[in-house]
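Every protein chain except one is present and positioned as in the full complex.
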Amino acid sequence: MKKKIVLSAFLFSSLPTVTFAAETESIPSIIQSIDMMWVMVATFLVFFMHAGFAMVETGFTRSKNALNILMKNFLTMALGAVLYFAIGYGIMFGDSISGIIGSSHFFLLNAESDIGFFVFQAVFAATCATIISGAVAERMKLSSYLLLTVSMVAFIYPIVGHWVWGGGWLAELGFIDFAGSTVVHLTGATGAIVAVLLLGGRLGKYGDGRVNVIPGHNIPLGALGVFILWFGWFGFNAGSSLSADSELVPMVVSTTLLSASAGVISSAIYSYMKFKQMDATLTLNGALGGLVGITAGTANVSLFGALFIGFVAGILLIEAVPFIDQKLKLDDPVGAIAVHGICGIWGTIAVGLFALEGGLFYGGGLSLLAIQFTGVAAVILWTFVISFMALKLIALPAGIRVTAEEEIQGLDFSEHGSTAYDTKGESFGPANSQPTFGYGLVNRLNSLEAPQKQNS
Amino acid sequence: MKKKIVLSAFLFSSLPTVTFAAETESIPSIIQSIDMMWVMVATFLVFFMHAGFAMVETGFTRSKNALNILMKNFLTMALGAVLYFAIGYGIMFGDSISGIIGSSHFFLLNAESDIGFFVFQAVFAATCATIISGAVAERMKLSSYLLLTVSMVAFIYPIVGHWVWGGGWLAELGFIDFAGSTVVHLTGATGAIVAVLLLGGRLGKYGDGRVNVIPGHNIPLGALGVFILWFGWFGFNAGSSLSADSELVPMVVSTTLLSASAGVISSAIYSYMKFKQMDATLTLNGALGGLVGITAGTANVSLFGALFIGFVAGILLIEAVPFIDQKLKLDDPVGAIAVHGICGIWGTIAVGLFALEGGLFYGGGLSLLAIQFTGVAAVILWTFVISFMALKLIALPAGIRVTAEEEIQGLDFSEHGSTAYDTKGESFGPANSQPTFGYGLVNRLNSLEAPQKQNS
Amino acid sequence: MKKKIVLSAFLFSSLPTVTFAAETESIPSIIQSIDMMWVMVATFLVFFMHAGFAMVETGFTRSKNALNILMKNFLTMALGAVLYFAIGYGIMFGDSISGIIGSSHFFLLNAESDIGFFVFQAVFAATCATIISGAVAERMKLSSYLLLTVSMVAFIYPIVGHWVWGGGWLAELGFIDFAGSTVVHLTGATGAIVAVLLLGGRLGKYGDGRVNVIPGHNIPLGALGVFILWFGWFGFNAGSSLSADSELVPMVVSTTLLSASAGVISSAIYSYMKFKQMDATLTLNGALGGLVGITAGTANVSLFGALFIGFVAGILLIEAVPFIDQKLKLDDPVGAIAVHGICGIWGTIAVGLFALEGGLFYGGGLSLLAIQFTGVAAVILWTFVISFMALKLIALPAGIRVTAEEEIQGLDFSEHGSTAYDTKGESFGPANSQPTFGYGLVNRLNSLEAPQKQNS
Amino acid sequence: MKKIEAIIRPEQFQQLRIKLLEIGIDGLTVYEAAGCGKQRKKQGVFRGNPFELQLEPKVKVEMVIRKSLYEQTIQVIIEACSTGQVGDGKIFVSDVEDVYRIRTGENGTQAII
Amino acid sequence: MKKIEAIIRPEQFQQLRIKLLEIGIDGLTVYEAAGCGKQRKKQGVFRGNPFELQLEPKVKVEMVIRKSLYEQTIQVIIEACSTGQVGDGKIFVSDVEDVYRIRTGENGTQAII
Partner (left out) sequence: MKKIEAIIRPEQFQQLRIKLLEIGIDGLTVYEAAGCGKQRKKQGVFRGNPFELQLEPKVKVEMVIRKSLYEQTIQVIIEACSTGQVGDGKIFVSDVEDVYRIRTGENGTQAII
């Protein structure tokens, strides 16, 4: 291939390429190129969100489980892409059986030309599954988690997706979820609730009626993760337009920016009011809450609507996290249930209030609101029941939780044989003991080299 | 919404979307789409620069203040977006009153169709404010910093922006600042100087005539931040073209790449010559210096000009950082004043020398150079005076600096109630003492769990 | 410049810009814009891969050498860009002398309009050199490494590039390497082999017949690096199309995603089978192996082919890393030789098997396969011989390896005078001793501030 | 006055602290340590290379006590920290000549707590 | 020869080091420690959950000195490290039988420094 030659296509317009062979056909083909480009850029950004999830989940948990969480994130992305190719896409966008389930295009058969759309949807699908990995961190068996991921990506999520985006019954009803507050986030969060219910809290989290603090080990990494997620979210929302619509896209980008910003501001202020301290990790969650909140209505609400949605999401989040943690005693290390579940519901319902067309506050009456409620309820019900059954099945052979001993020594050593940090200078192989305690010294000693001539 | 259907727009060109309804109207609408897409991609990149700033500022300062710096960065972005929407945009791009100040389009009223341009400008605006957060790190009250951010984003910066980009008097004069060496960087740096002057150095920085070293706690994170900034800078500069001009954009991208590269090389070499060691953090600053330097002239100079500008920026930086730190005794933990101020001035002036049209070295005489000087002087004067007044006002109720006790224990614990790292295994709650000293042990002990049956 | 006015170009289509002056010329110019935009987006992504390399290399090595590795990465990028501008581009894409070497367009002379293509190629070129920095980490002199980088970017790599992408003899032969499994990755890896052969292992790595473990100090940072690389790789592969071809690009993106995913899955499973533990860092390498593997054939194989290529790459990698480390005793801290070399060869050969046109498995016979083998052999031979000669020359004055004393104390302190972490609270200046051992305490003590009135 | 130095497993520390409080010992100082003894070594694997940990993490709890508390303290430590597995650690008892309280300058038994 | 072990606040360390140098004590070894005593516990809040710190960071400064310096050293430590707040720490004095300098093998008082 002589790149130089090909290049001239875009430099000198001598256009010897196949794509633009005939100028008369150019306009449709140009539009195809433009839209394709937009969707591909969005695909890259949504892919990159996995780095964000991985960093948030790693930073918000303990260092002894960091490798394990990273592996979960990589494997979720990888399994997600492959399974969505094999099965998920067909169920989601294949020919519909009564608006319930798609039934063709497995392995993209007879849909080869959908490939750009497929790859965008594939990175979306993995997102849904990865939400769970944060909530079940530090105690779920890797194998069980992977089996749950398989059920999410290959079945549970594509069904929901079919209902809403694949022309299924919720789409017919008029349910609005532009980029997935419900389809992606609430589905993931519901799966997370089920998994956390069945798993129980981490050792030492709830004891003698007390709720203990198990803080994350690297909040700056988590904060970077939030920035990456926010960055990727522009692709998540604006890519869902599927075309480079010069009116719609800037609107979506702006509502996304403003809602997230409002979420940051309200969670910062509200946490300050509530705890007399501006809680840093909750404010990071607040940014994500604002993003999840706007996802459903990003193309349908005004800039003021977006500000309001984000603002409320930030406050809801500050209320939801301690409530889930202390009252419901659902041990969710990264706050996934509050961020993706509570704010996902809020965002979906908010469309019924703020949609410029059909929203209650814009004179649209209650019908859209009712539809939005229906959608939320249906998705929760479906996901809850099926993921409950799936997990019960997965638990049959040997349970879904690591042994207490493995949990104490950390999943990094028990599942991966080494540890995440400074194995040459800090935390080598946790054995039968506490987190990194004492390992600093131990491992630096274990790995000291014999003295060298030069300095002896 | 049936995404599948919408999709066909870009796959089969059956074009059922509104945007491309009539083919006869297509060409202008296509151009709109293309330009919109370019500006949106740039918007995402500029947004992502905030992650870069956050990482540089976190990595270059002490771990006991990491949460605080992260919060400042998130809140700057969030407040920036909301305030720029409410006020800033109107002042910057509203109808001009005598070339001094814009006066319409607040809340984007009657400028709804400017939304793509607005969102690009909004992420720019926040950049200007965030420059300050690095310089004032580790000692400024969060509340005072936020009030300063409000003044910057809502007033000080938009005025400068109006003068240069909003058709104001500097624009009329012919002042060239393509992407903001002066408008964004110098404005931010001038604000930083004022704040640092009023704050004073960090405790322990200047004492008994000595200048103490207070090194950053995580340079790799800072280096990642520099890479992210460089990555985002392509959007910052190339997005400022506002259209996907196939000649201008690659030129801008190339000058940006080469100037930054030259900045890296010259700061590495020059620091080696000056200190007999190749200083790592100064070289990282050198990359940023090269980027700030080229920002003004990125569209107006040749590739050779870009190399020269970056090269000089790197050397200036190595001279400026110790000068500011040791001679001026302005305690700027991350080198923001040198990077954004000194290199910002250099870059702006350099346009008067290297601009292919009008530059002194290309036979353009002294007039452009004089204009560039005027612009620099005007912006420094304006920003200095107003931010000085703003800070004096902000300081009225209770000062802008945390108490010495809070500073010693770290702003993370005093302002946010917890700490950034390994709260389960390393640095929990700094109390009335030094950085992380001794906390490793303390907190690992504080948080040891009761022994588990399995291993007892 | 009044941005507001320029903006209207994309908002109101009043089109006062030069680019789109005449509507009749619009279609070619629009196509130029689109293709340019695509290549620029890809350029940014490929640039960002350097952040990924830097993080992987930093995370997978010891903390005492972190600054040094970061500097190597920054300087590689910087030198790469400048040298490729001066010399490399001319050799690679200048007028060909017998298909062996290009001979014009140095400093882009008479090729000013190639600038977009140049800048894309420039970030590619630096990639090739940066591969080496990981393999030689923790012991190679910075100066020697930089001289090697100069030879790679200015000569060795551009020659290979000329053969394959510049219309040289391999291109004539029909050799297929769409985005550079061989041109970029194998060339880099061959240089790495030579350098590692001449350097020898790190102190303490091989002793008394044992192979010691020297683990990396921050795997989460390394994992983030892998995500960044994967993200950037979409630009690497899909940008190599050089035009926004709406059929080719989504195909390339999908094969890239699926191959990397398959690499993750197979390396995770296979490491589990082989070591009874799912090795985390090898799985991270597995993702990269899948990416390197698909790079050659990304535009020429089917989705199933991509899955297969990635799957095999992941397994090859798990076999190759211990083989190179333990059998060949080539000490490659980050696994660069296995990832870029072994998987690079596999990917190139695999085109001969899986190419839809010409591949053995698609009835294309053996001819393409033979050509692919020829290309691989030629590139290895050329790179090996010349980089061997180059390194021997570089070694003449004073060797290419730091002294044992410097190696023990860490290159950060010996080459850069300070250290990467927590200099205020953890690891200040390693002196004549082991990694970070004991420095935690030492430096926190060294840098304690005098007591403050407030708490005394 | 006796100095008691107990080398224990890190995970037993919190329990020991609580038990000591119960018998009135609330002044103690703790150090991070690494120990090597008869305890079986742990195995790990990194990039296909197996490795062995030669040292185990330990904690040293150091307290100076009145002679009268000696027996009881030893008893409490053994109770709180014994798991029956090799590696539980040791207690060293030695003599202390004098103790000063830095805050007040007082010394002798009244300085202990 | 006496062994002086001073458990002090980390932030007083540099001052102590300088004061000790002034009276000619330049050999000392320092350890990171965590202490628990009468000092009031600190409170924090994380994600809405309040928590309490049970231990405080301390530093142990250990030095072996000639008997003749004993009184003066104690005096200097108390001066340099006393803040008057609970938590200032303790000094333990004990006997050392012998000291060796590893470099030369010499022992007794001439090995101290």
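Read from first to last, the chains carry the letters A, B, C, D and E; within each, the first residue is number 1.
Quick note on the criterion: contacts are C-beta pairs under 8 Å (C-beta built on N, C-alpha and C of every residue); 3 or more make two chains touch, one makes a residue touch a chain.
In this text the structure is predicted, and so the values were computed from the model without any measurement.
Undergrad: Have a look at E:Tyr31, E:Phe51 or E:Phe92 and name the one touching the chain we're not showing.
TA: Reading the full complex, the residue touching the unseen chain is E:Tyr31.
Undergrad: Using the touch definition up top, pick the residue from E:Ile7, E:Val45, E:Val64 or E:Val93 that touches the left-out chain.
TA: E:Val64
Undergrad: Could I get the residues of subunit D that touch the absent chain, sorted low to high?
TA: Residues 2, 6-8, 31-38, 54-55, 58, 60, 74, 77-78, 81-95 of subunit D touch the chain that is not shown.
Undergrad: List the subunit E residues touching the unshown chain?
TA: These residues of subunit E touch the chain that is not shown: 3, 17, 26-32, 64, 94-105, 111-113.
Undergrad: What subunit C residues would touch the chain not displayed?
TA: 408, 413, 417-418, 423, 428-429, 431-434, 437-443, 445-446
Methods note: only the chains that are shown with their structure count from here on.
Undergrad: Given that subunit B and subunit C are copies of one sequence and touch, is their interface built from the same residue numbers on both sides (over half shared) or different ones?
TA: different
Undergrad: Please tell me whether B-E or C-D has the greater number of C-beta pairs in contact.
TA: B-E
Undergrad: What is the distance, in whole Å, between the centres of subunit A and subunit C, each centre taken as the mean of its C-alpha atoms?
TA: Each chain reduced to its C-alpha mean, subunit A and subunit C end up 28 Å apart.
Undergrad: Starting from the mean Cα coordinates of subunit A and subunit E, work out the distance between those two points in Å.
TA: From the centre of subunit A to the centre of subunit E is 51 Å.
Undergrad: Taking the mean of the CA coordinates per chain, how far is subunit D from subunit E in Å?
TA: 18
Undergrad: Can you pull out the residues of subunit B that are in contact with at least two other chains?
TA: Subunit B, residues with two or more chain partners: 10-11, 27, 29-30, 32, 34-37, 39, 41, 113, 116, 218, 221, 224, 246, 408, 417-418, 423, 428, 432-434, 437-438, 440-441, 444-445, 448-450, 452, 455.
Undergrad: Enumerate the residues of subunit E that touch no fewer than two other chains.
TA: 10-11, 31-34, 45-46, 51, 54-55, 58-59, 83, 85
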